[in-house]
Structure formats: structure tokens, C-alpha cells
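Beneath this line is the structure, given in C-alpha cells, with notes to follow.
A single protein chain has been removed from this complex, and every other one stays in its place.
The first chain written gets the first letter, and so on, giving A, B and C; residue counts start at 1 in each chain.
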Amino acid sequence: MKTYLTQVWDISYKDIRLEMRTRQMAVSVLVIVIALMIVTNLAIPKSVDATFTTTATVIWLCILIASFMVVMRNFVIEYDQIGFHGLIMCPVPRDAIYLGKVVSNLIFLLVIESILFPLSSILFDVPLLTPTVTAITGMATIGIVAAGTLFAAISVNTKAREIMLPVLFFPAVIPIVLAAVDATQNALNPSYGAKILEDIGVLAALSLAIIATSAILFNFAVDE
Amino acid sequence: MLLQNRIMLGLILIAMMSALYLIFIMVPTDVNLGVSQRIFYIHVPLAVLSLIPPIIVFITSTLYLVRRSPQWDALAHSSVEVGLLFTTLALVTGSIWARPTWGVWWTWDPVLTTFLILWLVYLGYLLIRSYTVEPDKRARFSAIVGILGSINALAVYLASELWRTIHPDKVIGPAAEENALDPAIQLGILVSFIAILLLFAYTIIFRTRLHSAVNQIGSLRDQIDDLVYRISNK
Amino acid sequence: MTNQFKYAAIECDNVSKHYISERALDHLDINIKTGERLLVIGPNGSGKSTLINVIGGLIRPTKGIIRIHGVDIHKSSPEHRKTIGILTHRPFLYEDFTGRENLTFFGKLFNVPNVSYRIEEIADLFTIGHLLDRRVSLLSHGNRKRLGMARTIIHDPNVILLDEPDSGLDAHSLDELGQTLGQTLQSKTIVLTSHNVDWALPLVTDVLQLSTRQEALKTSIREYHSLHELRKS
Partner (left out) sequence: MSDESHIEPTTMQNSEPQSTAKTRLIIALTVLGIALSYFLFTAFQSAQVYYYTVGEVVTNKPHAELVRVNGNLVADSFTRISGETEARFELTDGSTKLLMIYDGIIPDLFFNPHSEIVAEGQYYEEGTFHVDDILVKCPSKYTGEVTEST
């Protein structure tokens, strides 16, 4: 068990070190996300009534795009530099490779979110940095990343990786993104109260279900 | 095999004709919904049968990953193709019916939303097949997509069963009220359901045979290559 | 005794690998004993690289079974891979990492005790100590190959599979590599492909000749030489 977790961490730590070396992904994702924020902020008419809805929608749209770029980038580097076979030759279970990738992707996204949320708090003038919103974001991000990592592993190995990933990834995460938008909106609404814990529970259950299924299926995705 | 095909096709033709007769001539016009309600006889069987391919895909894809035998892949593939056809038709007929009854072409009701997601998943499944060249890899990848996609279909079922929706309460099946349906309407829906069920089964069987035949041609070609090889080596 | 001596080091049992338009390996049966060093030769397209990849478990054969020390490579646990070191056309190195970082990463995954010491040791072996702290993307093809060799044997595997380890190396490095293979790795089981037969022949005990028609002929080095002379005369 301990070796297993060490292997998972070794793989994630390697991804993080690689990204710190080049910072290509961080920069490109931030540029796109900020551009998206500017467009949506200016394009959506300001209405007091719908602030919470708009904010929640825009934030999750940004996270969805960002997670797409992150999972893709992380596997493209792996595939182009090491090849699909590079990690298979190591004495590491395949689901450890999967979980390692999930952890590094998750860390990348949490970093991006930690920039995105204060920024949107300012731009939308909505207090986003609350414990409930943080919990919701964490739970939903796990599920999105878990699905994205599996689909990226598949897409990167097909003829048209850049169109295959969105086609598989976006429909698969619609339920969890919708649940996340809903929960975020509810969390911003003070009158919603303690029912928010149930929303967080549903998100956590969805994420766990996705991560468990994907970990099993990943063994077949890289089975060359 | 040819005879079987003909019998099957004949049966479908008879069922379809009688369904059409019932729908347009026998069955009375609905008191509330008017003529537009007649699309119900097509829409409901299509929508109900759209829920079957995900079940087949889930089982056959899992079996494929465990056993690695190409028949399961062929069956999963044809179920998705037929599923895509039926989901598309269910969405189109539903939309046509929604306009006069609900007053809109489309609404973001959970059932409609999840059907749309299911439709997208089917497209993704067929796309990944066309973008993966190696037969073994193609089968594995699409099995993975198929399994995750059918879990999405479970959400379709949950949505229609558990969440309050704009779709009417069930009129047939265990939860139906007594006498919810006029007898003529009951006959109409029954015949039309049988006709569409036969069509459904036939298309799945037909497509599976086709895919298996393609696989067989591949392995036959391999064997011929083998023979040519041996002969030319001598 | 352990499996290592009870079973052949590598056993290919009726192995075929067909790609869509071509067949790379066809009904191949070979046995490689522990300590045997096998040179695989043949023209392009005779399936040399495929053989290395299939034995290393990176490609699943269309038919047949590969056993390493008696265990089916596709049914064994990941632990079993610790006995195998493989170098393919791609060196399996991260371009943005230095050599040392690459070796440390793979050393950790292979659970090598005292990785940093092992890296120094292996850098000496391939005289790449001065390159260890440079990014891989800045290294020449030959130096990448040497680093790839170091990565291949960092976990001290018993079965070493090398696909053209000599390509892109200059005469001096060739000599060094030859020495390493011939002396340091003497007790290991090695399968090696090469176009440079003159360089490789003195290093091996057996030769496997593959043809474009996927015929395979395995001979000991002595038999190979006598066959060769026969053909010359």
C-alpha cells in the first residue's frame, strides 16, 4: 500500500516538476481563462437578479476549458516525449499511473482555481472565497479531472487527438458540471442554508463514482 | 439465413402496416391533445426502445474487456448505431409533438437533456471508432467509452423516474392508473410497439452480422495471406 | 532453485504480430537461455524492432505467448518488469529534465535502493557523468542514446533488450558500449539488434537471422561463422 502511494506520488511529482520547468501550460491556460472572463463579463448584461447564476456559470465554464487544456497537455507531453509505452515498462500498476496523472492534473487545476476565484470575486463583485464554495470546487474538480484524465489517455492515442478529447470529455462531465454550477449558485445564496451540505455530498459521490470507474477502465486503456 | 431475413422483414412489414392503419384510421382522436397526439404511437416506442441499447452496450463492452472476443465488440457497435438512430428519431418526434402540446420545440427537462447527452455519447463512440485504426485498440477504446456512456444512460432513467418532469406520468407499465387508456388506443400502442420492437431487433441483428462478417473477412484474408506465404516460400 | 534457472530466460511460443497491412513476426518460436546474448539481424522490415517490443511486453502479440523466466509477460504483475530493461528507438527520456532527473525518476519507479549512488555508478560505466546535469533536449542523439542505455540498466535487470543501441554513436562510444556489454553485463541475458554486424558479433553468443519473409534462423555464433564462410566460398 505504501509503495503504491509512493509510486502515485512519484508520477505526479514528476509532472509537477516538468511543468515548473517550462510553465507552458500555466501561462496558456491563464491567458485563455482571463480572456474568457473578460468576454463574458462584458457580454453578459449586468442584472442584480442573476448575479449568482452568471458568476457560477462563468466560473465553471472557465474551469471546464482549463481542465480540458490541462489534461490534454499533461498527456501530450508524456506521449510525445516518452511515448505511450514509456511508463508501461516500469514496474508500476496501471491504475497507479492513472491516479498519479489525476493527482498532478488536480494540483494544476487547484492552482489555476486559486487564481481564478479571487479574480472573479473582484470582477463579479461576489464573495467567492467561502468554505462552502471551496468545498464544492474541490469536489467537482476531482470528478472533472478524473474523467478528463481517462479520456485524454484514450484520445492521445488516436488519429485526431485534439478533436477526440472534447467530443468524449465534454458530454461525460455535463452532469457533474451542472451539479457544480447549481451548488455554487446555492452556496452564494445566503437563504439556501444548510441544504448546501447535501449538494456537496452529491458532488462528492459523483466524483468518487467517476474516479473509481475510470481507475478500473484505465487498465484497459493502456493495455498494449 | 436469407429465408430468415425475408420472414423477419415480412413480419415487420405486416406489423408496420397494421400499426399505420390503427394509428391513422382506427384509433380515435384524443380528447385533449387532438390529432397531434397520434405521433405518440411512434414517439413512445422509439423513446422506450432508445433505453435498451445502453444496457446492451454496457454488458457487451464489459464482456469484451474481460473476454476480448470480437463478437461482443460487434454487438456493442451495432447497438450504438441503432441506439443513435432511435435516439435521433425519439428526439425529433418528441420535438414535433412538443410544439403543439407544450407550446415549445424544446425544453430543458431532465429527460430531454439526458437524451441529448446520450445522443452525444453515441456520436463520440462512433467517432472514436472511426479515428482508431488498429482493430484491437479500437474495440478497447470504444468499450471504455461505451461503459461510461451507458452509466450516463442510467442518469436518463433516474431522471425520468425520480425527478419531477414535464413528461406525463406513466400510462403503461406497473405504475399506470387503471383505465388510463382507451381500449382502441391500447391496441394502437401495442401493435405499434411490436412493429418498432421488431424493427429494432432486426436492425441490431443485421448490423451485428454485418460487423461480424467484416471481422471474418479480415481473418480470412489473414489466412489467405498465410497460405500464399507458405506456398511462395516453398 | 529460483525460476531463473528452472526456465529459459526468454521463451517465445508461436508468436505472431500482424499489423494491418503487414506482418512483422510470424509463428516465431525461440528459446533464450539465461546468460545467452543474442544478436538479431535482418533487413529493414524483418521485424527486429517488433521482436524487441513484443518481448519487452510493450506490444501485445497478435498470437502466442512470451514468457520471461517462465512467467507470461502479459499476465504477470508489474513487479515482474524489474527483471527487464528495454531500450527502443525512443530513449524514454523527458526532454525538459536533466539526465540526472530522468534517472532519478525511473530509479525511484523501479525501486532502486540508494538511487543517487547508483546513478554515479552507472554514469561512470557509460562516461556520461559530465552530461548528467544538462537538459536532455540539449543533448546530441548519441548522448541521448547513452543516457537511454543508462536508464535501461539502472535497476540492474537480468534481461536486457536493446534495439539498435549502436545507432548514432561515434567510434569511441561504440567501443565503450561494446566493452560494457561484453564485460560488465556478462552474466545478463541480452537481446540486441544492430545493423553493424562487425561490431556486434564479437559481443554475442548466438545469432537470430530474420528475413523479410519472417523466416527466423537461430544459430550459435560458431554455426553462424561456418555458415557465413560456406556462403562466401
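Everything below uses one rule, namely that contacts are C-beta pairs under 8 Å (C-beta built on N, C-alpha and C of every residue); 3 or more make two chains touch, one makes a residue touch a chain.
Remember, predicted model here, so these are calculated numbers, not experimental data.
Which of C:Pro78, C:Gly129, C:Gly142 or C:Gly168 touches the hidden chain is settled by the complete complex: it is C:Pro78. Listed residues C:Asp13, C:Asp156 or C:Glu176: the one in touch with the omitted chain is C:Asp156. Mapped onto chain A, the interface with the missing chain covers residues 4, 48-50, 52-53, 93, 95, 182, 189, 191, 198, 201-202, 204-209, 211-213, 215-216.
With the whole complex as reference, residues 25-34, 37, 40, 100-104, 107, 109-110, 158, 162-166, 168-169, 171, 177, 180-182, 184-185 of chain B touch the missing chain.
We take it that only the chains that are shown with their structure count from here on.
Here the spacing of chain B and chain C, counted between their Cα centres, is 50 Å. Taking each chain's centre as the average of its CA atoms, chain A and chain B sit 33 Å apart. Per-chain Cα centroids separate chain A from chain C by 39 Å. Of all residues in chain A, those that touch two or more other chains are 223. Residue positions of chain B touching 2 or more other chains, listed in rising order: 133. Residues 65, 117, 120-121, 123-124, 127-128, 131-133, 137, 140-141, 143-145, 147-149, 151-152, 155 of chain B are the ones touching chain A in the complex. Taken in their complex, chain C has these residues touching chain B: 18-20, 23, 26, 60, 213, 215. Residue ranges of chain B in contact with chain C, taken from their complex: 133-136, 222, 225, 229, 233.
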